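This part shows chain A:
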Amino acid sequence: MNPLNLLYGAGGAWLAAALAGLLAGTRRPGLLTCCAISALGGAVALAGGCWSLIYGNTPVVTPGGAAQTITGGPLQLQATSLAGVFVAVLGLVAVAIAWYAPRYHQPGRGTAVYLAAYNLALLACLAVLAAGGMVTFLVAWESMTLACYLLILRHPRSGDSARGAFWFLALSEIGFLLVVAAFVILSAKTHATVLDTMATRAHLVNGGWLAATFLLALAGFGFKAGLVPLHVWLPEAHPVAPADGSAFLSGMVVKLGAYGIALFAFRLDPVGGAWPGLVTMGAGAVTAAIGILYAMRERDIKRFLAYSTIENTGIIVTAFGAAMLFHAYRLPALYAFLLIAGLYHVANHGCYKTLLFLEAGVTEHAAGTRDMDRLGGLVHRLPRSAVITFVGTLGIAALPPLNGFVSEWLIFQGLFQGFRTGSHLIAILIVLAAATLGLTGGLAIYAFVRGFGVPYLGMPRTRPAADAREKGQPLGGPALLAVACVALAVGAPVVLAALSRAARTVTGVALGPLLLPGNLTVIPAHAGFSAFSPTYLAVFLVAACAVPALIYLAGRPRAASVSVPVWDGGMVSFRPRMQYSAMTFSAPTRVTFDALYRPAVSVTRASDDDPAGRSGPVHYEAQVTPVFERYLYRPVIRAVEWLAGAIRPLQSGDVNLYLLYVFAVILLAYLVGAL
Partner candidate 1 sequence: MPLWFARGLRRGVVTTRYPARPDASAASLPTPPSFRPEKLTRDLVDLMIAVCPGPALRRADDALIFDVGTCTACGRCARAAPYAATPSGEFELAATNRAALVKTIPILGEQR
Partner candidate 2 sequence: MITGQDEAEAARQLREKIAAQFGRSLHIRTLDTGSCAVCEQEIRLLSAPHYDLHRLGFFFTPAPRHADLLLVTGPMVRAFEVAARKAYEAMPGPKMVVATGACALGGVYRPDPFVHGQVGAVLPVDVWIPGCPPSPLALLHGLSVAVGRLAEKTPGLTLIADGQSPGDGT
């Protein structure tokens, strides 16, 4: 069966869900109906994505004949294998969010509009992934941006909300301009608008144009994906959206940026030479490191997760860049291997980041705050939520045996084989990228120990945190994603088999035997380099924990045990403020990396010259300098404002001057036409 039919079904379901949400979202039954249809669409999309991974690329379809889209070009759809991963993640995320939304949102007019926008965004994402032609892609991309803008602007009256949504829209539009430029150049040079045709004719295009196109595409999609320094909208937009909106943005929309980069890098734009791969890999590595470093300084859980998304985007783009490098050096096995590893990380990140954002929403609802320094001890008050969040945290910190570990292992193994390129310089640069990813991985563990430990462990730091209750919290969606995380890890051989089928359509390399030699083991594209079995690792770790536990339970002494408090030095009252705060826990990174943060610290006392020596309350403030806003964006904005101010005299309001303009332009057109 053609997977495109499944995608039609999913798209139709989401359109129906959008209508249902808009018309009936003001009541609870309407809300439930909308979410149910959306979940159905998600399930169909998940099936369609998985099926298209195995099926391969479908032919381009122009439904409705030469039916015109809004801009007058035909609607061209194609279900590709490369997009299959992204469609599957989209479906899974949609199911989880649809399960989560009914208990999270209150029915009302705002919710109705929000749900309609959300389902339209799902539809637009699907259209981007299923686009077979340039115009379809661009129209779908812009629709997705607009729908996500409405998503972020759930609470339009709030200043933060408006600011975050504005940053998102502004930078998305700049990125869109660059993407349009890239597509238009490529389309003009290949005289085609269907992506497949562009791909087959691309090698005929002049190398310089191909290079320019690639750079435009990297920058344009980099805005959406969150590459540094194009990432500044992410930490502004994600926290202000509702939790499931942030989950959708981080889990899916950011992935579309990565999809765009993959589209140009692997299908459409065969740029020669090693430099495109180097640039991409370098951008990815820098993004990953800077992302996690900024994450360490965040107290707001959602901003923290937003920076972590930037870090993971960096990892994915590094994998893609390294794949391009190996392709340039004619190592097809490693080329396909790193592409597979990058796609695997896309799937994994979609799972656990969505989970973490949904759980952040649960925490916000239960404890009333997103600030880590106001939380604490939630593991006792929200036990099931804590377990689910812990699974997600293990995944994103890339700890065995979960899925993050598998995909990062694959990426590292691919990077470690850089010596096979034969060029010393390239090998060193690849190892540098691997080292940067290693730093990122270590900091990620540190960051997520803080991200899980400070809110969930210890004692509650405020009354609302102590009063948090789990009753009525939406845990079904996150639980589904936790199961998916475990399944992606334990079922790694299956996932890798499917991904290698997808990679074959793009790279032409059938990596099966070089990746999965049997017995549930994975080898990194070359036998004899290393080997690893995620399934056996998971089983072994569970057994290693279970066997001592069983021995203990069986041989427990019969005497009753006494439970006494932890020895705290005999203090009479242990106050929650004696615990680590989120900022003190990450203080070592502030000290080590203060060249990046440039913290501005101010300490003021109420009075410095009190005769009794008391100084009153001390006010301490530490701010991370927003390096990119201040040194990159503000100058650009000021330049644009200056330019606008310089042009302003043209709009004098004088009708005579305007007539003069018209006359001058006609004269110019006549002269140019005559020549």
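Going forward, a residue touches a chain if its C-beta (ideal position, glycine included) is under 8 Å from a C-beta of that chain, and two chains touch if they have at least 3 such contacts; residues count from 1.
If you want to know what made the cut, all candidates are chains of the complex that A comes from, given by their letters.
In this text the structure is predicted, and so the values were computed from the model without any measurement.
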item: Selected partner (touches chain A in the complex), from 1 or 2; value: 2
item: Parts of chain A lying in touch with candidate 2, wherever the complex brings them together; value: 562, 564-565, 567-568, 570-572
